[in-house]
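For this view, one protein chain was removed and the others were kept in their places.
Per-chain numbering from 1; labels A, B and C assigned in written order.
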């Protein structure tokens, strides 16, 4: 049976809250792309980040080994340069093998944290 | 490779909370359609808004430039007329080039904000 | 252009919280199926509700007029009988014309409300 997933995904929402409330790292505000590679070959993943008022940044390169998941915090992306906080963005994720991508944010700016999540948009085979 | 996305999307949920709690603009209650245009041509987008008890409003016209994202707050739509607060609605988003749409709400009516998000429903090529 | 949507949808999650905190009706805990009918013919909708330990209930019958939305609170369904609170359920929504369905919950059991939302699963043309 073919490995589950697609090679191209998009997340139209993106925003790293600028402050946090509660113990870190668990409750630090973060924006995440969870990438599942359930297949038998390592996934070489490239993330492009799009902004409202300047050219896209990237690619940010990540390897998700075979039969592993990686929950990538946009907060932690450093190369080619960090994602600015408090700024609207979107992302496109491309992989050389099928993966499944889900988008999650934890926002702990106020006394109790808020969460959002959605399977990303699968845009290519 | 074809640009990612579709030309027609729907968001069946829609509601702008009528009050807020916390510093603005970050924590003002809002309802958002995040629109990613990862292609090389500007996207001319038209949003129709549907209500439970009157004819649909719109089109609200927005341009999302090539390789840019726009996080459109329904709160800010003014022409042809503002969206009423505290009212159930839905929306259909049409574009002349492929885009990706994601729906997000931040509700800060109580002491700590709540969030929801989902990729919209892709309804046409 | 064909009206947007599908004729059959499923929501696997379902749960009406048993208590609330905050002003009603806005902040009463509720479970909702938002149904958009963007077409030119009224939608005759039938909802079946599935439980973990007894036969399914329904159909609950709802009309969504042409070019209208209806945000149906499961709390308010009465015929053939109310949905029990604090009980796991799922639902299947069928319509005679294409509609778009999105699932939302507002949970106000604690001091600040929580939200979840997702486009439902489109299961048939």
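Heads up, the rule we're going with is that contacts are C-beta pairs under 8 Å (C-beta built on N, C-alpha and C of every residue); 3 or more make two chains touch, one makes a residue touch a chain.
All values derive from a computational prediction rather than experimental measurement.
Counted over the whole complex, the shown chains touched by the missing one are A, B, C. Across the entire complex, the residue among C:27, C:97 or C:114 in touch with the chain not shown is C:114.
By the touch rule set out above, chain C reaches the unshown chain at residues 8, 10-15, 17-18, 48, 50-53, 55-56, 86, 88-90, 92, 103, 105, 107, 109-121, 123-124.
In the full complex, chain B touches the omitted chain through residues 110-112, 114-115, 118. On the side of chain A, the interface with the absent chain consists of residues 1, 4-5, 22, 26-27, 32, 34-36, 38, 67-71, 100-102, 104, 106, 108, 111-119, 122, using the contact rule stated above.
As a working rule, only the chains that are shown with their structure count from here on.
A rotation of 90° superposes the C-alpha trace of chain A on that of chain B, rounded to the nearest 5.
With touch defined as above, residues shared between interfaces to two or more other chains in chain A number as follows: 110-112, 114-115, 118.
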